[in-house]
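The structure's right below; bear with me while I get my questions together.
The complex appears here without one of its protein chains, the remainder shown in place.
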Amino acid sequence: MFGKIALEECWTIQEELANNDPGKFVAAGTGSRLTNELLDIHGTRLKQMDENNVDFMVLSFNSPGCQGISDKSQAEAQATLANDRMEAEVMKAPNRFAAFAALSMHDPAQAAAELRRCMTEKKGFVGVLLNDYQSCGEDGNGMLYYDQPEYDVFWQAANDLEAPLMWDGRPWLDFSALGYADRLNMHILGIVTNGVLDRFPKVKLIFGHMGEHIPYDIYRIDHKLDRSRFPNMPMRKDKLVRDYFGEQLFITTSGHFSTPALMCAMGEVGVQSIMFSIDYPFESIPNACAWWDEHVSASINQHDYTNMGRNNVLKIIPRLTEEPHNLKVMTPQECRVGGLAANQGEVCYGLYNKSWNKREIKIVPS
Amino acid sequence: MFGKIALEECWTIQEELANNDPGKFVAAGTGSRLTNELLDIHGTRLKQMDENNVDFMVLSFNSPGCQGISDKSQAEAQATLANDRMEAEVMKAPNRFAAFAALSMHDPAQAAAELRRCMTEKKGFVGVLLNDYQSCGEDGNGMLYYDQPEYDVFWQAANDLEAPLMWDGRPWLDFSALGYADRLNMHILGIVTNGVLDRFPKVKLIFGHMGEHIPYDIYRIDHKLDRSRFPNMPMRKDKLVRDYFGEQLFITTSGHFSTPALMCAMGEVGVQSIMFSIDYPFESIPNACAWWDEHVSASINQHDYTNMGRNNVLKIIPRLTEEPHNLKVMTPQECRVGGLAANQGEVCYGLYNKSWNKREIKIVPS
Amino acid sequence: MFGKIALEECWTIQEELANNDPGKFVAAGTGSRLTNELLDIHGTRLKQMDENNVDFMVLSFNSPGCQGISDKSQAEAQATLANDRMEAEVMKAPNRFAAFAALSMHDPAQAAAELRRCMTEKKGFVGVLLNDYQSCGEDGNGMLYYDQPEYDVFWQAANDLEAPLMWDGRPWLDFSALGYADRLNMHILGIVTNGVLDRFPKVKLIFGHMGEHIPYDIYRIDHKLDRSRFPNMPMRKDKLVRDYFGEQLFITTSGHFSTPALMCAMGEVGVQSIMFSIDYPFESIPNACAWWDEHVSASINQHDYTNMGRNNVLKIIPRLTEEPHNLKVMTPQECRVGGLAANQGEVCYGLYNKSWNKREIKIVPS
Partner (left out) sequence: MFGKIALEECWTIQEELANNDPGKFVAAGTGSRLTNELLDIHGTRLKQMDENNVDFMVLSFNSPGCQGISDKSQAEAQATLANDRMEAEVMKAPNRFAAFAALSMHDPAQAAAELRRCMTEKKGFVGVLLNDYQSCGEDGNGMLYYDQPEYDVFWQAANDLEAPLMWDGRPWLDFSALGYADRLNMHILGIVTNGVLDRFPKVKLIFGHMGEHIPYDIYRIDHKLDRSRFPNMPMRKDKLVRDYFGEQLFITTSGHFSTPALMCAMGEVGVQSIMFSIDYPFESIPNACAWWDEHVSASINQHDYTNMGRNNVLKIIPRLTEEPHNLKVMTPQECRVGGLAANQGEVCYGLYNKSWNKREIKIVPS
């Protein structure tokens, strides 16, 4: 599919690697590659985007980022530094990149101020990236969650700035196979059931990995909450968690390239809640795109497909349609999906060209 | 689901029963019920619509109608009579009913004129209903198909009047279980491959019974046409049949209450191509609505669900949003879908109320 | 569907209510009903089973049961007491009930001995029920997990006795809407990745709530484990977690009546890994059965449907086919599924009878 947009894509700076070099935790022999890919934007990354028809990436400061720095001042300084660098990088190619702001979440008012700075004084930012809870305390084992009333000043700012919030999981005692999601989904549910989305109706939360299992469990979540209806639960009594999807809750496919899971998410939370993403460089760009371009295109209709692959993002983050990014909605035909059409006089064999040595791409007539 | 719209719903007049009383062909003992239900609009039909939350019906003159009358003058007179009666009936309750015009298709110019009369001089009409081919000839065995160039004058009128065309199958040597669809789908494909939709880009075709198998076979249809690319086939060379769905081709669920087939249609031609319908009185209103309200609501998300149950119709037939019908788009919550929410202090057991003696309906707070 | 078997169904004894009366934690006014339903077997429970065509239930001691008792001797005594009572109750109607043994998991050897006692000296037992981790320590906050080598003596016994292990979640700081699953799935994964299933190839684990999200995440779990391949992870290097489903890992639908989630589980782990269950009395029997009998039967074919509703259990727990339970495999027609067939001469309207006042059940000719 031409024109794909990906929005859960990681990047880091040299100064962060001292705190957190994920290259140290991966399979032997692959660490330096990962570190280099995190530092790079306009080299290998852009080349692979071109090769795989990824039109645009929204970059995020790599997890745990500022959320992993338990010292308040240090975390705040790191956020400022990262955001300034990110702005500079994005503005080198604003037709290909935008950024989610990194924030220290120790002090909600300071987080609000830094978000405001990014969204109003800079040009490359279209929202926020939060890496689950904020570490704190002398031993670094404290955990701040943002579903409590003292964070309302931050939520107010996100609401007023119409800055969508992207979420990523982070390590604790566990591993990305399942543990990150198990903890992040509780944080998200905490924010919803505590009524944050009701008090701040312009706030939008986006979370990856096919929704950190929430779509699969949404029946049970709603059923249990509905049956119990805790008298003091602040969430609106006339809504279910399901009702926030497509309006204030959204998910991406990052790092979760399963077609049955995608179908389930479409069934439970709907196409309008779902966006393509990769999770680069923790996932490979060609692998994610092979799944999307071949498997997914063969399983769903072209309208839903191009909406999830591109157009939904532009509704959920309308700032991307403005200067300096200027992204436009594309039709299925512009995305070159909707079947394989041979040139006149040629024969089409389906997925392969006539020599059967490469995949066919639909030819769009000029 | 509150607010459902159904648009493949049959009605007839006493004068037609002499030619065609379908009550004669159904199971013993049920014929007179069927005949009475076809003649009725504001009695049993409306009562059942109310009981089953069907907000609105677009009525069609029962198959084969004028298409079954092989004498040209007689067919034309029947169309005029049926349309005048239909207008009178619809205008008794234009907030609940509209009509598709009946047409004789012997003479394309006359068909165009009658369509123009209905769409401009009358208020209750929003499109056309065609019952497959037009019978003709002395013995009544001739068959006129509308995919040939001499029908362009008719297609031009439908295009200019922006009158969508609803299609129904009809008996020949076969039976509604499968044969009607097998013949109607070839007529539809004939129209598409002969380039009618390309020459008349405002023409929209709607066909029922979950698309007369076309969605299930769309891969093979496109693959075969694409591979062969008959040099003289008039359809645009840069499009596949699939590409017309959601723009000029649409389907309904009438008489085909299968969830796996609906899921397949959603996969192949997309939510934006699909609309709920019943096929009353050949199908029962409560049965169709039980399927839609219970089964389908449990299998797909609330956004796609309310779009297929109501809102898509208003995009595809925008005349329904104007005087005298004035239909409005509804949100999932207005349609009372999206989960079962108990009253405060009450316990919800899911599909049933607390006495387990009736189905729960979601309570919408005022 | 006639002949349904449910296997994640709770029961308790008066002596346990002091430790754990779940009636205290549910919505106001419903606690005593819940407590009474937990204590009952042959009254309301059996009546509702009859009304809803549940042929058979495998009973489990209610969560957290012995796992919630941090004192070793007390937990062991409670297990013995519960098992003796359960045997007595089941043997009153062994054609309708069997039991999973309750165990204290403080001492793996003692757990093995008690399991052996139940499986060899008693007649009503067909496996084990474990409620996640074992609480321990003076303050009750210790947590024992069974994926460590010291539990091999227990796994050896389960393997030799061919006793399948049913798992249920349990409260900690969280709630059944999502938190129980988030913790239990890590315990299950711990057992698998630590190689327990490889060392004990006859061990079968069954977990409810549509697999505690594992099916939805199985792509990501396998992909992450595969990519990292921790050099010291004991699980077989030539297998993925996915490969254990249908052979040593199984799931039930208990308390998770979502059709899209079921479809996803069928896509990822397959029909042969899935069994119907209710989670009574935390879920209502008619509600679970309305979902299964109406929604699910309309979404999947009759062979897979009757296998998941009944026959799979008999393959996974073959002891149920022997004395004193003697359960038999049933065909779709014996389960009265596969379409609605009217009596000769009668008309069928689909889901409803001809008076439209009750659901049709297929008539099976004698």
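By written order: A, B and C. Residues from 1 in each chain.
As a convention for this text, contacts are C-beta pairs under 8 Å (C-beta built on N, C-alpha and C of every residue); 3 or more make two chains touch, one makes a residue touch a chain.
Remember, predicted model here, so these are calculated numbers, not experimental data.
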Touching partners, among the displayed chains, of the absent chain: A, B, C
Contacting the left-out chain in the complete assembly, out of B:E8, B:D168 or B:E268: B:E268
Residue of C:T30, C:T44 or C:Q272 touching the missing chain in the full complex: C:Q272
Residue in contact with the excluded chain [from C:K4, C:H106, C:H223 or C:H325]: C:H223
Chain not shown: contacting residue from B:M49, B:A75, B:L103 or B:I218: B:I218
Contact footprint on chain B, counting only the chain that is left out: 26-28, 174-179, 181-183, 185-186, 189, 209-210, 213-221, 223-225, 227-229, 231, 255-261, 263-264, 266-268
Those residues of chain C which, in the complete complex, touch the missing chain: 222-223, 226-227, 229, 237-240, 242-243, 245-246, 266-273, 299-304, 332-333, 338-342, 344-350, 363-365
Interface with the undisplayed chain - residues on chain A: 27-30, 257-260, 283-284, 286-287, 290-291, 294-295, 298-300, 345, 347, 349-352, 356
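We take it that only the chains that are shown with their structure count from here on.
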Chain B onto chain C, rotation angle from CA fit, given as a multiple of 5 degrees: 180
Distance between chain centroids, defined by C-alpha means - chain A, chain C (Å): 36
Chain centre separation (chain B, chain C; CA means) in Å: 45
Per-residue overlap in chain B, given as positions that touch at least 2 other chains: 299-300, 345, 347, 349-350
